[in-house]
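Only one protein chain is missing; all other protein chains are in place.
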Amino acid sequence: MARHVVARVDEIAPGGRKCITVDGRGVIVFNVKGEFYALSETCPHKGGSLAKGIITGLVESDAPGDYQHTRQGEIVRCPWHQWEFDIKTGRSYCDPRRMRLMKFDVKVEHGANLVEGPYVAETFKVEVEDDYVVVEV
Amino acid sequence: MPLDSPPAADSASKSTNRLAIVDSDIHPAVKSLNCLKPHLEKKWWDHAMTYGFRRRHGSPSVEPYPKSAPLASRRDAWPEDGSGRPGSSLELMQKQYLDPAGVELGVLGPLGNTGQGELNLDLGAAFCRATNEWQREAWTSKDRRLKAAVVVPYEDGYASAKEIERVGHMKDYAQVFCLTRSSDPLGNRRYWPIYAAAQDHNLPVAFHVFGTSGHPVTGAGWPSYYIEEGAGGHSTSAQTVVTSLVMEGVFEQFPKLKVVIVEGGFGWLPPLTWRLDKIFERNREELSHLKRRPSEYIKQHIWISTQPMEEPEDRNHLLDTLRWVGHDRLLFASDYPHWDFDDPFRAFPAGVTPEQHRAMCAENGLNVYRV
Partner (left out) sequence: MTTDQTRSWAGAIDCDVHPRVPSIDVLRRYMDSYWSETVVVRGVDEFATIAYPKNAPLTARPDYAQDKADQDAGRTAKALLDPHGFGHAILNCLYAVQMIRDEHMAAAFARAVNDWVRHEWLDRDPRFRASIVVPYQSIDKAVAEVERCAEDKRFVQALFIAGTEEPLGKSRFWPIYEACERHGLTIGIHAGSSYHHAVTGSGWPSYWAEDYAASSLAMHAQVGSLVMEGVFLKYPKLKAVMIESGVTWLPPFLWRLNKFWRGTRMETPWIDRLPSEIVKDHIRLTTAPFDAPDEPGMLARIIDQLPSEDMLLFASDFPHWQNDGDAMLPPGIDSVLRKKILIDNPLATYPRLTIS
């Protein structure tokens, strides 16, 4: 496990995402209303890439004809078979126990703290005055 | 964790002797209807622009239900330059699917405004002709791995046969293409000119799910939801095709006819076969035009695509079903660029042997299609 600096905070707007490769592994960092979450890129079902999966809300229901639409922007759907994954946990909606995306710890760190290391920032020149997204993979 | 680990044959994809995939269902799309214009007489272009398309249902679109994704497509299959719809860019298709999957033979099945199911039979025939010309111009002449379908205006058996006669001798075409939801069951004699011409040209006839029959999607009326059309409507329309072709004696009349059932799944085929055999035994007098049991015609004349792959909770059920259908009868299909896409190296369950995988993903197709 190592901590990787993967983006400047202002690079990923709320509702946005950035796809990166860390140690050969595809990882997607999502910004959900200012909070960052990192999930593995590949759908555990049949291998679709979530990089282009649509981000939606969650619909639940208490009865036929009832549509409770909440958590807008917190669900990502695989572009292939449209499975829903909770961006905050990586779990699939339909089979949360067995089917989930790997979830990685994400932190926002100030550049001044990062210059010291031991961080991996292959593609970034870290500026002391900026904030960065750091993923532990 | 995945329900299914990749099949044993997955290792083949990493070796130098990578399996050359035969895909029985790839959907090319027009960037816009204008792509067909050069291949249409002015009269029919003007007609379409004036009256639009009229099929046996109320919508000018071909779809009776809103899909679960735009154009029922993978969201990663839209060309990034906004130049068109999924399936309309050969370059993206190559980069995204044909090259990485190692497709050696990809059989095209155009959908949409192809003229099929059109009420105005002459308009339908004109658009089918245009679609067939466009497949050569935009696809098969540009990528030799791709083979076209002779798209026929199947509600008009004679016009269909004429179209097969027109282009069926060309090497660009690998199959005749019909949809499963027809206005009469497809074993009905009004469709026989299609089978006669296809047999003459040694072209298999594909029956792909969809179509606008003018009848409710099910024998119990119109359901409410897309899932009902998708999970029930498609597989039952495919079952209707198999039942009708067998019971109405098509394979007695056309003993060399090859049929491919596409995109309706395949799990239903063994139970349907058992059912038809049982019904046949009790009704041999009504079905005296049949010389053999339904199962024998099915085993000899019908192939079936693997997509969308059945995914029972217990993979042993799938392994049983693959065996009951017959590994020699199954043809891999990706359905690219649609949302229920199958990847040839991820779709099959663990327990499928490399030999079976090779049969389904390559060898069977080479035996069926005229290549």
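Going by the order they are written in, the chains are A and B; count residues from 1 in each one.
The rule is short, and it goes like this: contacts are C-beta pairs under 8 Å (C-beta built on N, C-alpha and C of every residue); 3 or more make two chains touch, one makes a residue touch a chain.
Everything numeric in this text was worked out from a predicted model, so none of it was measured.
Visitor: Report, in label order, the displayed chains that the undisplayed chain touches.
Guide: For the complete complex, the undisplayed chain touches A, B.
Visitor: Consider the whole complex, including the chain that is not shown, and state which of B:N120, B:S235 or B:S305 touches that chain.
Guide: Final answer for the missing-chain contact: B:S235.
Visitor: Have a look at B:S182, B:S305 or B:N364 and name the one touching the chain we're not showing.
Guide: Spelled out, the listed residue whose C-beta touches the missing chain is B:S182.
Visitor: Spell out the interface residues on chain B facing the chain that's missing from view.
Guide: 68, 180-188, 211, 213-228, 230-233, 235-237, 239-241, 243-244, 247-248, 265, 267-268, 270-272, 274-280, 282-283, 285-287, 308, 310-314, 317, 320-321, 339-340
Visitor: What is the set of chain A residues that contact the non-displayed chain in the whole complex?
Guide: Those residues of chain A that touch the unshown chain are 56, 59-68, 81-84, 93-95.
Methods note: only the chains that are shown with their structure count from here on.
Visitor: Could you grab the centroid distance between chain A and chain B? Build each centroid from C-alpha atoms only and quote it in angstrom.
Guide: 37
Visitor: In the complex formed with chain A, which residues of chain B make contact?
Guide: It comes out as residues 1-3, 68-69, 74-77, 339-343, 346-347.
Visitor: Could you list, by residue number, the parts of chain A that touch chain B in their complex?
Guide: Residues in contact with chain B: 44-49, 51-54, 77, 79-82, 98-99.
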